[in-house]
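Only one structure is covered here, and it is reproduced in the block below.
Only one protein chain is missing from this complex, and each of the others stays in its spot.
Moving on, here comes subunit A:
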Amino acid sequence: MAWPTYLQSLAGGALIGAAAALFLLLNGRIAGISGILGRLLGPRSAETATNIWFVIGLLVGPLLFLGLTGRLPDSHVTAAPAVLIAGGLLVGFGTRLGSGCTSGHGVCGLARLSRRSFAAVGVFMTTAVAVVYLTHHLLPGVSP
């Protein structure tokens, strides 16, 4: 697309925010991906069907992008298999322990001015920046 990159990012972000607003105004819930996934691993509840359809929607999204633009979005996952497994385990366990991820604490929590979410976003941004500094500048070769 001919749009400048930052405008695409801003528009994409606005769509993500609109999705969160819609989910809140219609279903009364926080559009937190880790919470929705984590609940699907637990006992069935009144919201199980909604959670399943939300996840299906997440998969439909990139296909809508394909339909609108004629191409699939870029994605270069370059980490080694062991790093992918370690990273996945940490993201899965950490987001459940910390009650949220980039969507629940970031997109929704910051909008709600939740002190817990500001703390969580501050911590995961800082640790992620530290890890990238370590892997890209101090110990290159561990990660892309």
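Just so it is clear, a residue touches a chain if its C-beta (ideal position, glycine included) is under 8 Å from a C-beta of that chain, and two chains touch if they have at least 3 such contacts; residues count from 1.
Note that in this section contacts and distances are computed from a predicted model.
Selecting from "Transporter", "Aliphatic sulfonates import ATP-binding protein SsuB 2", "Transport permease protein" or "Regulatory protein SdiA", the unshown chain of this assembly corresponds to "Transporter" (UniProt protein name). Subunit A meets the missing chain through residues 5-6, 8-35, 37-38, 41-42, 47, 49-65, 72-79, 81, 83-112, 114-116, 119-121, 123-133, 135-137, 142-144.
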